[in-house]
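Of the protein chains in this complex, all but one are displayed in their positions.
Labels run A and B following the written order; every chain starts at residue 1.
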Amino acid sequence: MLHLELLIQGLIYGSMYAVIAVGLTLVYGLLRILHVAHAGLFALGGYLGLLIINATGSLVLGMLSSAIIVGVGGMLMYRLCYQPILDRPPYVALIASIGLFIAMEEIFRLIFGPYGLTYHHPPLQSQMAIGGIHLRAAEIGMVIAAVGLLGILSYLSQNTRTGIAWRATVDDAEMAKSFGIDTIKVRYLNFFIGSGLAAVAGIFISLLSNLVEPTMGGVPAYKALAIIVLGGLGNVRGTLIASLLLGVVEAFGTIYIGSILDRDAIAFAFLIVVLMIRPQGLFAGR
Amino acid sequence: MGIYEISLATVVGINIILALGLNMISGFCGQISLGHAAFYGVGAYTSALLAKAGAPLPLAIAAGMISAGIVGLIVGLASLRVRHDFLAITTMGVGFLFLGIVRQQEFLGGELGISAIPSSGFGKIGYLVIVLILAGFVTAFSLWIKRSWMGFAFDAVADDEDTARVVTVDVNAYKLAAFAMGTSMAGIAGGLYTFFARFLMPDDFGFITSITVLSMVVVGGIGSVFGVIAATIILTLMPEFFRFISDYKLLVYGALLFAVMRFAPEGLAGLARSSLAHMRFKTRTKDEVA
Partner (left out) sequence: MGVILDVRNVTVRFGGVVALDNVSFSVNSGEFLCLIGPNGAGKTTMLRAVTGVIKPQSAQVLLAGKDISKLPTHKRARLGLALTHQIVRPFRSMTTIDNVALTAGHRRIARILTAMVAMDRSAERNRARKYLELVGIDEVAQKSVVGQPLGVTKRLEVARALALEPKVLLLDEPLAGLNSVEAARLSDTIADINREGLTVVMIEHNLGEVLRIGQRLVVLDNGRKIADGPPAEVMRNPTVRAAYVGKERQNAAA
């Protein structure tokens, strides 16, 4: 029974990692940038969601508006921060992104205080029992949201013109341009979608602990980075699988090797072990 | 010079050694490491354990240097296997792994760290002199390497690894050398920190520290020895001179990192170079007019 619970726990967290990591791998696939500031957008989404939900009482309104605002924020981030430095060596964008992320964390701390904010009436807290396992509505909601959103994303990318244009650009931007695809628009779309997803993930995570706090982006960020490497940089399906795998490894790992390694380090231990065996990650290429 | 200034200068000296170590790995050899603080930590913890066991200062610090260098070599070997876009994340992972392990080990003090480390026995000023001498040595070493044929090979590796191989550079060997030297320097810094602070906590060697050191290298101008020294001095002293910003210290670091990368990716060294070139141009045209 314990094993099943751990598995489910792992899959739940894994599904949330997936929603965060997908945005990150989308940006890498397109621009070859490790968009660490993505974690800042994740936290921003959590904060905005909480504030709006507290103000209006509506979970849906909170999620939707937060996702849209953060999505636009992501697009602005691309335009103001990344686009001007795309022709520089890759470490420039990486370090700029890290700087941005740290600055964002600090701004949250300075504006909203170091201890964070809580929900007046946290939604989705009801407990349910499914097959003898107790889950909260928020956890179930997380999985449903992850499956739903990523499923929609996958469908749209295969079946709409915009989706196909996006996939072509990720595959080979030069060729896409020669086919008349507006690669700049694709980039904006990329950031909008990835950031919006991060916001949703941020809200769900905050529902689980009834807390948004300035450093909430940190740990998921680091794990998401490990995940996109495992999944194959730019490979969405690989990222999804790697996310779920990591969630499960963490759940089991915390129980079984928690005495030598704390939970957050497990993600990186897993990454390093995998990379030593398969230097190209679990799934290379696309 | 009061006790406060002496302490400050000591910290600056330690940071210079730490930053020059990262400069060797990331600047000279182009391998971006986001986990440098782990080697700082290895050096510090090793020295601390030896110091508490009664070892004399030089032995403790040497042990710190060697253990950090050995761990650095292992990490370097591991990093050779991965693609270089993965290097940054792998080194970040090493940093977290180090913390994760240290936090769980009782003999390393766990979450609470190691305390009551014996004093260096040299007094505050004496210790400052030791730190500054070592910082001077590390600086001279860095400058030497930069001018040497090893530095020449590093330039090629940092510029274009694959082409470097085609012109006979054993890229893997040089990367390992950079790692071993750079992490050993971090180990020295760690040992010196141990006797200075006499109290170690795992959080002193976390990701934020790695980023702080990286910012010193990057703001200084990645690869430039004097640029990195200048940036280290400024960034270490800044929160002290502007007391009111100590609460904003991290925000300033973050914003500075971003701003430098966005507007002056060559750092202080780059700015110095272009203003020198600008001045030379101006004097030349003045001469031509005259």
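Note that contacts are C-beta pairs under 8 Å (C-beta built on N, C-alpha and C of every residue); 3 or more make two chains touch, one makes a residue touch a chain.
Keep in mind that what you see is a predicted model, and the values were worked out from it rather than measured.
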Result, missing-chain neighbours among shown chains, is B
Just one of B:105, B:163, B:246 or B:283 touches the chain that is missing; which is it? B:163
Touching residues on subunit B - with respect to the absent chain: 144-145, 147-150, 152-153, 155-156, 158-160, 162-171, 173-174, 177
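As a working rule, only the chains that are shown with their structure count from here on.
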Starting from the mean Cα coordinates of subunit A and subunit B, work out the distance between those two points in Å. 31
Note which residues of subunit A are touching subunit B in the complex, please. 32, 34, 81, 84-85, 88, 90-96, 98-107, 110, 218, 222, 225-226, 229, 233, 258-262, 264-269, 271-272, 275-276, 279-281
Using the touch rule from the top, collect the residues of subunit B that touch subunit A in their complex. 26, 32, 78, 81-83, 85-86, 88-90, 92-94, 96-97, 99-101, 103-105, 207-208, 211, 214-215, 218, 222, 247-248, 250-251, 253-262, 265
